[in-house]
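The complex is shown incomplete by one protein chain, all other protein chains being positioned as in the whole.
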Amino acid sequence: MDLQSILLSLKAIVPEMILTATGCLVLLYDLLIPEENRGVHAGISAVGVITALFSVLWFGSERIEAFSGMLAQDTFGSFFTVVVLVSLLLTLMLSRSYNDWEGIQKGEFYALLLFSSVGMLVMAKATDMMTIFLGLELLSIPIYVLVGFDRKRLSSVEGALKYFLLGAFATGFLLYGMALLYAATGATSLSGIAAFAGKENVFGNTLFLAGTALLFVGFGFKVSLVPFHMWTPDAYQGAPTPVTAFMSAGPKAAAFAAVIRVLVVAFPESHPFLLKGLWVVAALTMTVGNVSALVQDDVKRMLAYSSIAHAGYVLVGLVSGDRLGGQAAMYYLFVYSLMNIGAFAIVMLLSEGEERGYAIENFRGVGFRYPVLGALMTVFLVSLGGIPPTAGFVGKFYLFSAAVKKGLILLTVIGVLNSAASVYYYLRVVVYMYMLPERAEEVRPRPVGVGVALALFIATVGVIALGIFPKGLLSFAESSILSIFLS
Amino acid sequence: MVPESYYLVLSGIMFAVGVVGVVSRRNALIILMSIEIMLNAVNLAFVAAGSYLGDPAGNVFAFMVMTVAAAEAAVGLAIVIAIFRHRETVDVSELKELKF
Partner (left out) sequence: MQEYLPVLLLLAFAVVAATGFMVLSGLTGPKRFERGKEDPFECGMPLFSDARRRVTVKFYLVAILFLLFDLETAFLYPWAVLFRKLGLFGFIEMMVFILILVVGLVYAWKSGALEWQ
């Protein structure tokens, strides 16, 4: 590589470099300061994240093929970079107070969040199986640690072990799929696989088919699609709540980014074969996620199951397999990050510590006693349930209308029915807040600091504003998905 | 010379051994070892395919898998120790804290 292309490559990974440097800085600075000042790391990290966000805007998103085709900067990558960085920023705002309450205020927490986000950004930009794998692992390994970060609490460590074992198992499948695809096609780049699939008859090629199937099993684990979702409720419930909020937003968006890129770039020809499988998985994921969420009495676990269902909705967009579906899926992933982090933030405020759990009973009468908290929670739940005028409604509307245009009537019907069922358990929380008498023992929310208040403000404004004026984000998503369809 | 396709078959067998180990064993450490067997099967497949194709990318990929597997094993062992400190056991079927 000559100097010119090296500099161009570096330009494509500016946000990653900023986050890595911030992470190292936090890690080293943590050694110098006394224990009680450690909250400052949240601020340092937030400065790094905001700088990275500005760098995305500053450098634009014209297409750059970086590092001999391992990574590409394009509008698609920038879209997911923004999604990940916004989720990370909200998570940082929540974690500072939470870590004080639970007594786990440590610099490593923030460094791990930053490193994990670097993995997500790499994954969103990866155009080669090698970088997809490295991004995925850089994403996952810090998250394993973060889930078990509260190591004095057994449920946290237990969630981490379950997540780790199944995550590493999934990595094995993903990698074996990559190895078989490499053996079949002789290429590790997505475009190389596409070139092979365009030339040869892949339906007779056992290696190619087995490799593709294993690759998608691996992805299925990572974005928690049924039947590979077993780890999700345990890991989500055990993890410290800000980490749960982050896991349901950032890593999911990044993994979906890789899935979308693989589908569009590497398998444009063999689409019908894959789409049949994804159709079934989407229907199963929505149904199993929602039905399991119906019977939960712990709000945190309920949101964990509902996040499985939401992965199913996003998958409907991928099954549509065209520009409209992809655009709707991306819009939904962004909106989902905002409303889900918001909902987890309120759940976090209303708990009396992780040990006591997040029973729905805690929500009794909250709506009258703490009107702001009640109103915000209602906004997030209404949006998650897909009721207008929120962003959740717009997202679902676009997802399902893209599916209808493609003639996927049955899948749309399943999706809409599921969405209706989900309204039941979301509104159940609202009923507890506004229609049931208070418990004898009063639930006091934890004190709302500046960070948490700001995070709630951003999430609420986002959910409502994107519901009323969705055009801007939709056209950003459209130009993003076009940037990989046309490349 | 043993043809390369034999190595692919061997790696398939190794991978299956690993999967069966993960699914059937209850000891977290043995599950961890089974996962390592799966990853080594992947390495074998990559190296065999790379040598068959005369392409170094397979070997490079195997290096990446090795280092990542080490990082993963380190984190996994640490989590297993944390569990052991709580429960004095590494049997995954004993872990029932998180059930509804």
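Labels for the chains are A and B, by order of writing; each one numbers its residues from 1.
Here is the rule we go by: a residue touches a chain if its C-beta (ideal position, glycine included) is under 8 Å from a C-beta of that chain, and two chains touch if they have at least 3 such contacts.
Bear in mind the structure is a predicted one, so any value in this text is a computation, not a measurement.
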item	value
Missing chain: touched chains present in the view	A, B
Omitted-chain contact residue, chosen from B:Leu10, B:Ile30, B:Leu53 or B:Ala73	B:Ala73
Selected residue (touches chain absent from view) among A:Leu28, A:Val280 or A:Leu410	A:Leu28
Contacts of subunit B with the absent chain, listed as residue ranges	63, 66-67, 70-71, 73-74, 77-78, 81
Touch list for subunit A against the chain that is not drawn	1, 6, 20, 24, 27-28, 31
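FYI, only the chains that are shown with their structure count from here on.
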item	value
Inter-chain centre distance, subunit A versus subunit B - centres from mean C-alpha coordinates, in Å	26
Subunit A residues within the subunit B interface of the complex	129-130, 133-134, 137, 141, 144-145, 148, 151, 154-155, 157-162, 164-165, 168-169, 171-172, 175-176, 178-180, 182-183, 186, 188, 207, 233-234, 237-238, 295-298, 301
Complex interface listing, subunit B residues touching subunit A	8, 11, 15, 18-19, 22, 28, 31-32, 35, 38-39, 41-42, 45-46, 48-50, 52-53, 55, 57-58, 60-61, 64-65, 68, 71-72, 75-76, 78-80, 82-83, 85-87, 92, 95, 97-98, 100
